[in-house]
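Selected chains from the complex are presented in situ; the others are not included.
Per-chain residue numbering starts at 1, and chain names A and B are given in the order in which the chains are listed.
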Amino acid sequence: MKNYTHINDIDNINSWIEEAREIKANPLANFELGKNKTLGLLFFNSSLRTRLSTQKAALNLGMNPIVMNVSGDAWGIEFGDGTVMNGNTAEHIKEAAAVVSQYCDVIAVRAFPTLTDKVKDESEQVLNSFAKFASVPIVNMESATSHPLQGLTDAITIAENTTKKKPKVVLSWAPHIKALPHAVGNSFVQAMQKMDVDFVIANPEGYNLNSQITKDTPIYHNQKEAFKNADFIYAKNWSSYEDYGKVLKTDLDWMITNKKIGNAKFMHCLPVRRNVVVADEVLDGENSLVIEQANNRTYAAQLVLKKILEDL
Amino acid sequence: MKNYTHINDIDNINSWIEEAREIKANPLANFELGKNKTLGLLFFNSSLRTRLSTQKAALNLGMNPIVMNVSGDAWGIEFGDGTVMNGNTAEHIKEAAAVVSQYCDVIAVRAFPTLTDKVKDESEQVLNSFAKFASVPIVNMESATSHPLQGLTDAITIAENTTKKKPKVVLSWAPHIKALPHAVGNSFVQAMQKMDVDFVIANPEGYNLNSQITKDTPIYHNQKEAFKNADFIYAKNWSSYEDYGKVLKTDLDWMITNKKIGNAKFMHCLPVRRNVVVADEVLDGENSLVIEQANNRTYAAQLVLKKILEDL
């Protein structure tokens, strides 16, 4: 594998899940694989889980992680083609990506969307520019429209925790006061579409995700109906896709509660706003998988880095 | 040992000092102990010595340190119980601490006091929340009311430099233009109370530390009287405890000078404002121990991490 930028880079999700679980059972088994190899982690945005779990994954493979907060540590990056750079940006992505490739064997990048410019966000300018101009493999640590390390993590977590051959999985929109990206929702949808699960989405009207991603996955605007007989309920807020980046409702009737989930397992990628997205009782209850899900971030990242290192 | 959050976690200060001095004499003796173990250093506030010495201590034990500036690198953490998180905080400590515990084998935390809300500061919300919700050991890298890595360092430094069986040690308040925490003063008092020293405190009226900490340690409001026959003079500013967080005086009559200290050794935790807290002549003179004291930060941290690793 060269880059891991999208759920579609997973050729066979079941074998990937199996391999991730082997890694989890024996995290240091490939400690020699990454020896003297450097992973550059470039953050254009904040990060806690991704920052720590991807470093941990690299360390488990014997790699040296080097972290850079691009905006704080360096300078503004220009992405335009042919731009006369007499404004605020001081370095072009062509040089930045090529130069970082001289020092790092793999580059991982986080760059969030604007949520104001749909065309720009869907062009995945930052991620795709790194993929284009870097001479080393690129890992997506959450881009404008996808978060494939999270999607892979979620698939692993469901496989680990299911008691059925074909569980029912529901992705439910949940309320939030700020406009959030679609990346986690998109990658979860795409991961579930690759798995042998009964998968539906629940969201209020006006909150449908991009139909080119949801495809023929059933979408319910009635949360209660969607949750019937669910085995896994994955909550996540996102802003409107149609009315791009807008927050159409913030009232709490879509908040996840114990009464709503019944015996289903609860999942969320974190960070999560308590008593807005989900009630304390759910997060503090025994059906919550969120901490184990966060733990699996390490093994998803480690699987991806392992596959990249094997093909270097 | 599980956590190291307070001087009271030291069961026998003399044996700890002895062991720290053995580590200092041979810092790489336990290089295998921390192999493939990760130390997460979480900074809610600035740090130079603690940041570098704790990383160095981890490296000497073969550990992998991962540093995070919580506010800059991630997002606002919520500590309230049952809060509806529709404000500025985006992640609850319950998740944050549990999640970081998935990636780190030990978590070290720095979080300063508000100095405006005494009840909140004394509740040690940040430190205690990590201790409560993390599933791995916690090390205090200076909390609202204590700095036990510094206190242990100071005990080691006095033991190394004393020529007497029972030296006289004075903790002296010194002037400063800003309101500073009580943490270093508190932990020094508590460390000295455990040692076989003749220990007194000198501070202006209105500057007594918390009496539940100073207990029966003599407090002088006359600096000259307190300094008589002193072997070690430890200077430190703190804001008023009674009139909580206030700066009652900034004039320089309590500044430490060569004339005042005579032949006593001079100590300070650093950073120190020259010619405000202490005159150049003292810091640049041969009785100053401040650089060796800073050096001992590594061995205090290394001893604490060693004890934690041994009990993992």
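One rule holds for everything that comes next: a residue touches a chain if its C-beta (ideal position, glycine included) is under 8 Å from a C-beta of that chain, and two chains touch if they have at least 3 such contacts.
No experiment lies behind these values; they were computed from the predicted model shown.
Whole-complex copy count, one sequence throughout, 2 copies displayed: 3.
One rule holds for everything that comes next: only the chains that are shown with their structure count from here on.
Mean C-alpha positions place subunit A and subunit B at a centre distance of 39 Å.
Put simply, subunit A touches subunit B in their complex at residues 28, 31, 43, 46-49, 51-53, 55-56, 59-60, 69, 72, 177, 250, 270-276, 280, 283-284, 290-291, 294-295, 297-298. Of all the residues in subunit B, the ones that touch subunit A in their complex are 36, 38, 40, 64, 66, 68, 72-75, 78, 82-86, 90-92, 94-96, 98-100, 102-104.
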